[in-house]
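Note that one protein chain of the assembly has been removed; the remaining protein chains are unaltered in position.
Our next item is chain A:
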Amino acid sequence: MSDVVVIGAGLAGLTAALRLARAGRSVTLATKGPGGLQLSQGTIDVLGYTPERVTRPLDAVAAVAPGHPYASIGQDAVGSAVSWLAEVLGPDLLVGDPSRNYQLPTAVGAIRPTALAQPSMIAGEAAGGRSYAVVGVRQLKDFPADLIAGNLARTTAPDGSRLAAHSAFIDLPARRGEADPTPLTYARAMDDEAFADRFARDVAAVAGKADVVALPAVLGVRRSGVWRQVAEVIGRDVCEIPLPPPSVPGLRLYDALLGMARAAGVRFIQGSRIVGFEAADGGTIASVTLAAAGGPRALRASSFVFAPGGFESGALDVDSHGAITEPVFGLPLTATDAGPLIPEVYWGPHPLFEVGVRTDDAGRPAGTDGAAVHPNLYVAGGIIAGAERWREKSGDGIAVATAVRAADHITGGAR
């Protein structure tokens, strides 16, 4: 028996578990997989597009439509939740300010707005006519330096200046005899100081003139500050550009948050799904059912935070008839028929992704009348209705703000 069971170990679940544990609550964190952080960029997006590019995200948060997850939380609470996360993780992992977006290059050479970034990334800020030497590694296919440099060179930065970029490659296997190394293979190799030094010298030899040397985000996964070592050897600013999964910057955040949660006493159960629940009088959730090997186990608690993600993790399901359901608690959703929500055109809004759970002001799942369905069940993150997160780049901010809202309601606002 814990005070709280948190379901899901993505950014929302980890944030809720950590905040609750630090407020003195006993917490069990149950999750199937490790959540989406290591599939993310390792940055914290608050709001990137409305659909216009956003430079001041908290101002844009204040202007979201009613029904958006931010609408009931408000600018100040979103800002303080995101700042709390930045403070907890510290400046070796996250820097920035939720009131202002960085504009950072991506692995296809586009410019992506995000509020908090890792300190190894921010020298890449696309502004002031910056010039980039984009240096790839021949053996690492997920960092197409030519494509990145080509796109940057034809881009006008959000501040109106023209960017300049050229590309170069080094030839440096991370492990002998490996045909298709992942970014993580390189990041692990960089945890070794000697390999990072060799990498930096090779990069310095080919980079050529530029304001900043843009590198794949593989500069260490366990050892922090590898980027500083590399920049020192090269003698110029460097910026890490996040790659497709596995995302090394995302892993850094996951490892740090889970480590802190466990150090704060959070019990961690991984590998089994939560498949159901038992309710007591008045709709109170008494326990959730863990589908462990060898049979179901009941996890009892006073409160529950449900942070399972959305469609992408299977937390919201669409069957072959288009029926949308939330299979664990059977929560009421903002729509139940996917048919009319799937547009003919790919490059436009996809209203299906706005479908999810409606909440009351405390973050509890609510029916159409706005009343909480279960008095001790809270939701956080991607399961909440009202935002097409991947288009507007708001998923991280929503996860953090709704997790903090749930945790603080459970603890009565105690920190």
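Heads up, the rule we're going with is that a contact is a pair of C-beta atoms (placed from the backbone, for glycine too) under 8 Å apart; a residue touches a chain by one contact, two chains touch by 3 or more; residues count from 1.
The working rule: contacts and distances are computed from a predicted model.
Any idea which of "Spore germination protein KA", "Anthranilate phosphoribosyltransferase", "Acyl carrier protein" or "sn-glycerol-3-phosphate dehydrogenase subunit C" UniProt assigns to the chain that's been left out?
Of "Spore germination protein KA", "Anthranilate phosphoribosyltransferase", "Acyl carrier protein" or "sn-glycerol-3-phosphate dehydrogenase subunit C", the absent chain's UniProt record names it "sn-glycerol-3-phosphate dehydrogenase subunit C".
For the chain left off this view, which of A:11, A:54, A:134 or A:184 is in contact with it?
Answering carefully, the residue with contact to the hidden chain is A:184.
Can you say which of A:208, A:225 or A:271 touches the chain missing from this structure?
Looking across A:208, A:225 or A:271, the contact with the absent chain belongs to A:271.
Touching the hidden chain in the complete assembly: which of A:90, A:128, A:259 or A:283 does that?
Considering all chains, including the one not shown, the answer is A:259.
Among A:201, A:300 or A:350, choose the residue that contacts the chain missing from this document, as touch is defined above.
Missing-chain contact among the listed residues: A:300.
With the full complex in mind, choose from A:93, A:135 or A:251 the residue touching the hidden chain.
A:251
For chain A, which residues touch the unseen chain?
These residues touch the chain not displayed: 1, 28, 30, 32-35, 38-39, 175-178, 180-182, 184, 188, 245-246, 251, 259, 262, 267-273, 290-295, 297, 300, 313-314.
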